[in-house]
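Removed from the display is one protein chain of the complex; every other protein chain stays in position.
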Amino acid sequence: MSDSETHKRPPSRVVISRRIAPYFFLAPFILFFVAFLIIPLIYAFDLSVYKTTLVGGTRFVGFDNYAKAFADPNFWDGVLTLLKFGVMQMPVMLILALMFALILDSGVVYAKSFFRISFFIPYAVPAVIATLMWGYLYGPAYGPMTQIADALSLPRPDFFAANSILPSIANIAVWEYMGYNMIIYFAALQAIPTDLEEASLMDGASAFAYAVKIKLPMIVPTIIVTIIFSIIGTLQLFAEPYLMINLARNLINSHFTPNLYAYTLAFTAQQINYSAAISFVLGGVVAVVSYGFMLLVNRGNR
Amino acid sequence: MAVITLKDVKKSFGAMSIIANVNLTIQDREFVIFVGPSGSGKSTLLRLVAGLEDTTSGQILIDGEDVTNLGPAERQLSMVFQSYALYPTKTVRQNMSFGLEVARLPKAEITRRVDRVAAILKLEDYMDRKPVALSGGQRQRVAIGRAIVREPVAFLFDEPLSNLDAALRVEMRIEIAKLHQRLGATMIYVTHDQVEAMTLADKIVVLDKGDIQQIGTPIELYEHPANLFVAQFIGSPKMNVLVARADGATITFKSGGRLALSAATPTNVAKLGVRPEDISLVREEQGHLVGTVEVVERLGSDTFAYVAVDQLDAVTVRIVGNVAGITAGQKVGLSLDLNRLHLFADDGKTISTTI
Partner (left out) sequence: MAIAGKSQLSGKFRRNRMLLTAVLAVYFIYTFIPIFYVITAATKTNQDLFNTFGLWFSDDFHLWQNLSELFTIQDGIFLRWLGNTFYYATVSALGAAIFATLAGYAFAKYDFTGKKFLFALVLGAVMIPQTALVIPIFLLLSEVGLLNTAWAVILPSLVFPPGVFLMRAYVDEAISNEIIDAGRMDGAGEFHIFSRLAFRMLMPGFTTVLILAFVANWNNYFLPLVVLNSPEYFPVTVGLANWYATAVGGTGGVLLYTVVMTGALVSILPVIVAFLIMQRFWQGGLGAGGVKA
């Protein structure tokens, strides 16, 4: 009897199909993932370790392009610009999103779904068109802001000055993405069981206390995720400044943001290899900043 | 008609053994219950029979045919799940028909079978509803109905009553018992609730840590538990277990009390077990043991007294009827029915139940 244990049977048909099935389910996604993510990435890395010159042709230079990128003030200027931009834009956007989500979730306002949906609408507006719309609104000669200032005999606001160009772009980003973050928070808040609520809601003031002291801490993981996604999105800023070049030509140069810089290097300056290296270093910066933020969060938790 | 045989069945995930080595035969029309605490492997064993898990080694036979390599449907078994696992997007009728449609039965035949089962389970009025619109008990019946329409050779139940409230659980328990009589089918039923096991089963398989502890009828397990685990798992309230040692025909408790048995016992006795109903409260000087009543619970039909005995765990005593005159704080003697003692060795094995 006991020797029957020793020789292995093949597993049953169901188990076989259950073992193979996930690979079939994954195949389409992974196929495209490899074709349009992994391979381009490898290809880009391959590009980044070569250098093309008119005289010498293409030759292997190892990490020379990376060394150059690390020492390139144009690149770091762009990173610095984005960090400033992020410090301006992210807190405003996320705090507003959180505040509105809490208000809408607590149900103490009129026309809840109207506000919820209308705040989300800008997310459906392409960044290109948002920039275009705000660009006109900002218009120094005939824009409505200028018109209002003139009518009130106030000095004309300058949205394209050295110290206002970043806030002007930040405003566009807040306008576009606040509602998206709000919806994410709102969904997280709605998922919290309401058992506690009835007991703790006594009047308007305690509704506020309930929202801030009990609900808010429960969606901290969601908040962390949105912050990380915002960091990633911020460091990849491209369309808004790219389209505003014509409006503020003297302020937005070809290396205003790293993505813009990489784009210009690749398609205007024909420095594909160096451009690839810049992109990789930017990827590294994204990873370092996101990871740094995670470390900060984890330390705060202790 | 189904005899289910498990031969040397083993299951492990990586290095971790879930099912040690199970040999078991389930007779035709038998109602067999796998019982054990959580993590005992009872559900895994059921899933092995179902074909939802692959055995690591060993064979599963249904009516002598080796089905170890067959899928769940090919084994012609149906299963009722703990969460009912009804398809939420389908109506009751569609839930019950799905398996038959997969098997490509003719439409008329599907309708005939579903209607017949709906009548048995009194589901006719709900056939076009979705599961969300049903109560817990109704969902349970749909789940059972879905199992019946496939006309399986045996039914498998995985803790089917644990999501119901207490009253409904008793009601459904009786319905399942009736269903077993009516269908006359082989049923395997998993539960952690020993009351369900005692009331429903023809045969109980007690599992612990992936190993069969004992197989027997409910009364066999109750009267003659094979070891300490079974003794304590079966029966409510639990069997009292007292640390003791034997010397010839004398048992000495840790607390100093003594028992004189009619015959000599082996000397490897480590523990003595006695069920709550086999102890009576007597005057202090007449008892084998002496203790203080801590709590008295009066259920009307029974009275339970929890008696603290020096150096031993609290002893539970069950007295039939509502007995007056027992109060907390009272000093009492405990008299044990010497014909109904259970003796256990160091390793927990029962030494001899007939003394």
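To keep things simple, chains are lettered A and B as they appear, and every chain counts its residues starting from 1.
Keep in mind that, in the parts below, a residue touches a chain if its C-beta (ideal position, glycine included) is under 8 Å from a C-beta of that chain, and two chains touch if they have at least 3 such contacts.
A quick note: this is a predicted structure, and the numbers were derived from the prediction, not measured.
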Quiz item: Touching the left-out chain: which of A:67, A:95, A:109 or A:296?
Solution: A:109
Quiz prompt | Omitted-chain contact residue, chosen from A:54, A:71 or A:124 | solution = A:124
Practice problem: Pick out which of A:22, A:57 or A:300 touches the chain that's been left out of the picture. | Solution: A:22
Quiz item: In the complete complex, which positions of subunit A touch the hidden chain?
Solution: 14, 17-19, 21-26, 28-30, 32-33, 35-41, 43-44, 47, 96, 100, 103-104, 106-112, 115, 117-130, 132-137, 141-144, 147, 175, 179, 183, 187, 190-191, 194, 197-198, 201-205, 207-208, 229, 232, 235-236, 238-239, 243, 246-247, 258-259, 262-263, 266-267, 272, 275-276, 278-280, 282-283, 286-287, 290
Quiz item: In the whole complex, what residues of subunit B lie against the chain that is missing from view?
Solution: 47, 50-52, 71-74, 77-79, 81-89, 98-99, 102-103, 130-132, 134, 139, 146, 150
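What we mean here is this: only the chains that are shown with their structure count from here on.
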Self-check item: Approximate Å spacing (C-alpha centroids) for the pair subunit A, subunit B
Solution: 56
